[in-house]
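Yeah, one chain of the complex is gone here, protein chain that is, but the others are all in their spots.
On to chain A.
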Amino acid sequence: MEKFTTLTSVAAPLPETHLDTDVIFPARFLLLPDKKGLGEQLFNERRVNRDGDGPRFVLDTPPWNEARILVTGRAFGTGSSREQAVWALADFGFRCVIAPSFGEIFFSNCFKNGVLPIVLGEAEHADVMAKAEQALPLTIDLEAQEIRFSDGRAIAFDIDPHRKRTLIEGLDEIGLILADDQADIAAFEARQREQNPWLHLTREQLTFFDDVGEELR
(Lines give C-alpha, C1' and ligand atoms only; values in the text may rest on other atoms or scores of the structure.)
Protein backbone atom coordinates (compact mmCIF):
# COMPACT_ATOMS: atom_id res chain seq x y z
CA MET A 1 0.00 0.00 0.00
CA GLU A 2 1.21 3.49 -0.90
CA LYS A 3 2.61 5.33 2.13
CA PHE A 4 1.00 8.49 3.41
CA THR A 5 3.22 11.14 5.01
CA THR A 6 2.36 14.65 3.90
CA LEU A 7 0.10 15.85 1.14
CA THR A 8 -0.36 19.34 -0.30
CA SER A 9 -3.23 20.09 -2.65
CA VAL A 10 -6.28 22.20 -3.20
CA ALA A 11 -9.32 20.57 -1.62
CA ALA A 12 -12.56 19.95 -3.49
CA PRO A 13 -15.55 21.38 -1.55
CA LEU A 14 -18.64 19.17 -1.51
CA PRO A 15 -20.75 20.59 1.32
CA GLU A 16 -23.67 18.16 0.96
CA THR A 17 -24.45 15.90 3.92
CA HIS A 18 -25.38 12.19 3.84
CA LEU A 19 -23.51 11.33 0.65
CA ASP A 20 -23.94 7.58 0.95
CA THR A 21 -21.87 5.00 -0.92
CA ASP A 22 -24.69 4.52 -3.47
CA VAL A 23 -24.23 8.18 -4.47
CA ILE A 24 -20.42 7.95 -4.33
CA PHE A 25 -20.40 4.82 -6.47
CA PRO A 26 -23.75 3.71 -7.96
CA ALA A 27 -24.57 0.02 -7.58
CA ARG A 28 -24.84 -0.85 -11.26
CA PHE A 29 -21.10 -0.25 -11.65
CA LEU A 30 -20.37 -2.84 -8.96
CA LEU A 31 -20.30 -5.33 -11.80
CA LEU A 32 -17.03 -3.81 -13.05
CA PRO A 33 -14.25 -6.31 -12.46
CA ASP A 34 -11.24 -4.16 -11.50
CA LYS A 35 -10.27 -1.52 -8.97
CA LYS A 36 -8.46 0.45 -11.63
CA GLY A 37 -10.40 3.02 -13.58
CA LEU A 38 -13.30 3.27 -11.13
CA GLY A 39 -12.65 7.03 -10.74
CA GLU A 40 -14.57 7.37 -14.00
CA GLN A 41 -17.78 6.33 -12.18
CA LEU A 42 -17.15 8.32 -9.00
CA PHE A 43 -20.31 10.37 -8.22
CA ASN A 44 -21.47 9.30 -11.68
CA GLU A 45 -25.06 10.60 -11.50
CA ARG A 46 -23.90 14.03 -10.34
CA ARG A 47 -21.41 14.47 -13.13
CA VAL A 48 -23.97 15.12 -15.84
CA ASN A 49 -21.99 17.76 -17.71
CA ARG A 50 -18.43 16.49 -17.47
CA ASP A 51 -16.81 18.67 -20.11
CA GLY A 52 -19.62 20.71 -21.59
CA ASP A 53 -20.02 24.48 -21.30
CA GLY A 54 -22.73 24.59 -18.64
CA PRO A 55 -22.23 24.28 -14.88
CA ARG A 56 -20.15 21.25 -14.00
CA PHE A 57 -19.89 19.11 -10.91
CA VAL A 58 -17.09 20.36 -8.66
CA LEU A 59 -14.85 17.38 -9.47
CA ASP A 60 -14.98 18.28 -13.16
CA THR A 61 -14.23 21.96 -12.51
CA PRO A 62 -10.64 23.22 -12.47
CA PRO A 63 -8.71 23.55 -10.23
CA TRP A 64 -10.68 20.97 -8.17
CA ASN A 65 -10.50 18.32 -10.86
CA GLU A 66 -6.89 17.93 -9.71
CA ALA A 67 -7.75 17.97 -5.99
CA ARG A 68 -6.31 15.21 -3.83
CA ILE A 69 -8.32 16.24 -0.77
CA LEU A 70 -12.12 16.14 -0.49
CA VAL A 71 -13.98 18.25 2.09
CA THR A 72 -17.55 17.16 2.55
CA GLY A 73 -20.55 17.13 4.87
CA ARG A 74 -21.73 14.97 7.74
CA ALA A 75 -22.44 11.24 7.38
CA PHE A 76 -20.18 10.74 4.35
CA GLY A 77 -19.91 7.17 3.08
CA THR A 78 -22.81 5.72 5.07
CA GLY A 79 -24.80 2.79 3.71
CA SER A 80 -23.44 -0.07 1.65
CA SER A 81 -20.06 -1.53 2.59
CA ARG A 82 -18.83 -1.43 -1.03
CA GLU A 83 -15.11 -0.72 -0.99
CA GLN A 84 -15.56 0.47 -4.58
CA ALA A 85 -16.49 3.84 -3.04
CA VAL A 86 -12.94 4.17 -1.67
CA TRP A 87 -11.31 2.62 -4.74
CA ALA A 88 -13.13 5.15 -6.94
CA LEU A 89 -12.05 8.07 -4.75
CA ALA A 90 -8.45 6.80 -4.73
CA ASP A 91 -8.48 6.16 -8.47
CA PHE A 92 -9.71 9.70 -9.04
CA GLY A 93 -6.68 10.90 -7.07
CA PHE A 94 -8.04 11.51 -3.58
CA ARG A 95 -5.82 10.56 -0.65
CA CYS A 96 -7.66 12.42 2.08
CA VAL A 97 -11.35 13.00 2.91
CA ILE A 98 -12.40 15.50 5.57
CA ALA A 99 -15.91 15.43 7.09
CA PRO A 100 -17.68 15.92 10.44
CA SER A 101 -18.63 12.21 10.46
CA PHE A 102 -18.36 9.08 8.32
CA GLY A 103 -20.07 5.75 7.80
CA GLU A 104 -18.13 3.24 9.88
CA ILE A 105 -17.38 0.67 7.20
CA PHE A 106 -16.34 3.34 4.70
CA PHE A 107 -14.08 4.85 7.37
CA SER A 108 -12.18 1.62 7.95
CA ASN A 109 -12.08 0.81 4.23
CA CYS A 110 -10.18 4.08 3.66
CA PHE A 111 -7.22 2.92 5.74
CA LYS A 112 -6.88 -0.27 3.70
CA ASN A 113 -6.31 1.81 0.60
CA GLY A 114 -3.93 4.53 1.71
CA VAL A 115 -6.72 7.10 2.05
CA LEU A 116 -6.80 9.21 5.21
CA PRO A 117 -10.28 10.09 6.55
CA ILE A 118 -10.21 13.04 8.97
CA VAL A 119 -13.06 13.88 11.36
CA LEU A 120 -13.27 17.55 12.32
CA GLY A 121 -15.52 19.47 14.70
CA GLU A 122 -17.98 21.97 13.27
CA ALA A 123 -15.88 25.13 13.55
CA GLU A 124 -12.72 23.57 12.13
CA HIS A 125 -14.70 21.88 9.41
CA ALA A 126 -16.24 25.21 8.36
CA ASP A 127 -12.76 26.72 8.32
CA VAL A 128 -11.39 24.01 6.03
CA MET A 129 -14.49 24.15 3.82
CA ALA A 130 -13.94 27.89 3.33
CA LYS A 131 -10.35 27.29 2.23
CA ALA A 132 -11.51 24.58 -0.14
CA GLU A 133 -14.09 26.89 -1.69
CA GLN A 134 -11.42 29.57 -2.18
CA ALA A 135 -9.19 26.94 -3.83
CA LEU A 136 -6.41 27.66 -1.33
CA PRO A 137 -4.03 24.75 -0.87
CA LEU A 138 -4.01 22.68 2.32
CA THR A 139 -1.18 20.60 3.66
CA ILE A 140 -2.03 17.40 5.51
CA ASP A 141 0.83 16.37 7.79
CA LEU A 142 -0.04 12.95 9.15
CA GLU A 143 3.05 12.60 11.35
CA ALA A 144 2.28 15.91 13.10
CA GLN A 145 -1.50 15.25 12.86
CA GLU A 146 -2.24 18.70 11.51
CA ILE A 147 -3.87 20.41 8.59
CA ARG A 148 -1.89 23.53 7.64
CA PHE A 149 -3.32 26.48 5.74
CA SER A 150 -1.34 28.65 3.32
CA ASP A 151 -1.53 31.53 5.82
CA GLY A 152 0.52 29.48 8.29
CA ARG A 153 -2.33 28.55 10.63
CA ALA A 154 -2.84 24.88 11.52
CA ILE A 155 -5.62 22.65 12.82
CA ALA A 156 -4.91 19.47 14.77
CA PHE A 157 -6.77 16.22 14.13
CA ASP A 158 -7.07 12.89 15.93
CA ILE A 159 -6.22 9.50 14.56
CA ASP A 160 -5.97 6.02 16.03
CA PRO A 161 -2.23 5.32 16.54
CA HIS A 162 -2.30 1.91 14.87
CA ARG A 163 -4.08 3.23 11.81
CA LYS A 164 -1.66 6.15 11.67
CA ARG A 165 1.24 3.74 11.62
CA THR A 166 -0.23 1.54 8.90
CA LEU A 167 -0.73 4.60 6.69
CA ILE A 168 2.68 6.15 7.32
CA GLU A 169 4.52 2.90 6.80
CA GLY A 170 2.17 1.60 4.11
CA LEU A 171 1.80 -1.65 6.07
CA ASP A 172 -0.01 -4.73 4.89
CA GLU A 173 -2.45 -5.66 7.66
CA ILE A 174 -2.59 -9.33 6.66
CA GLY A 175 1.20 -9.59 6.58
CA LEU A 176 1.35 -8.10 10.07
CA ILE A 177 -1.12 -10.58 11.53
CA LEU A 178 0.53 -13.53 9.78
CA ALA A 179 3.94 -12.43 11.04
CA ASP A 180 3.04 -11.61 14.65
CA ASP A 181 -0.13 -13.41 15.67
CA GLN A 182 -0.24 -16.86 14.11
CA ALA A 183 0.66 -18.67 17.31
CA ASP A 184 -2.03 -16.82 19.24
CA ILE A 185 -4.62 -17.65 16.59
CA ALA A 186 -3.69 -21.34 16.62
CA ALA A 187 -3.87 -21.41 20.42
CA PHE A 188 -7.26 -19.73 20.31
CA GLU A 189 -8.57 -22.26 17.82
CA ALA A 190 -7.39 -25.18 19.90
CA ARG A 191 -9.10 -23.71 22.96
CA GLN A 192 -12.31 -23.02 21.06
CA ARG A 193 -12.45 -26.58 19.69
CA GLU A 194 -12.40 -27.76 23.31
CA GLN A 195 -14.87 -25.28 24.74
CA ASN A 196 -17.26 -24.51 21.88
CA PRO A 197 -16.76 -27.37 19.42
CA TRP A 198 -20.07 -26.69 17.62
CA LEU A 199 -18.53 -23.55 16.13
CA HIS A 200 -16.34 -25.73 13.94
CA LEU A 201 -18.30 -27.46 11.21
CA THR A 202 -17.49 -31.15 11.04
CA ARG A 203 -16.64 -33.06 7.88
CA GLU A 204 -19.96 -34.80 8.22
CA GLN A 205 -21.88 -31.52 8.43
CA LEU A 206 -20.07 -30.20 5.39
CA THR A 207 -21.24 -33.16 3.28
CA PHE A 208 -24.48 -31.19 3.26
CA PHE A 209 -22.99 -29.27 0.35
CA ASP A 210 -21.92 -32.35 -1.61
CA ASP A 211 -25.03 -32.44 -3.78
CA VAL A 212 -25.32 -28.76 -4.68
CA GLY A 213 -26.55 -28.33 -8.21
CA GLU A 214 -29.00 -26.76 -10.57
CA GLU A 215 -32.06 -28.80 -9.66
CA LEU A 216 -34.59 -25.94 -9.55
CA ARG A 217 -35.83 -24.20 -12.62
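Quick notes on this one:
Please note the rule applied: contacts are C-beta pairs under 8 Å (C-beta built on N, C-alpha and C of every residue); 3 or more make two chains touch, one makes a residue touch a chain; residues count from 1.
Definition applied: contacts and distances are computed from a predicted model.
Note on the omitted subunit: UniProt lists it as "3-isopropylmalate dehydratase large subunit", one of the names in "ABC-2 family transporter", "FAD-binding protein", "3-isopropylmalate dehydratase large subunit" or "Sorbitol/mannitol transport system permease protein".
From the options A:Val10, A:Val23 or A:Leu42, the residue with contact to the unseen chain in the full assembly is A:Val23. Shown as candidates are A:Gly79, A:Gly93 or A:Pro137; the residue that touches the absent chain is A:Gly79.
Looking at chain A, the residues touching the absent chain are 16-18, 20, 22-23, 26-28, 30-33, 35, 45, 73-75, 78-83, 86, 101, 104-105, 108-109, 112-113, 160-162, 173-175, 177-178, 181, 184-185, 188-189, 192, 196-201, 205-206, 208-209, 212-217.
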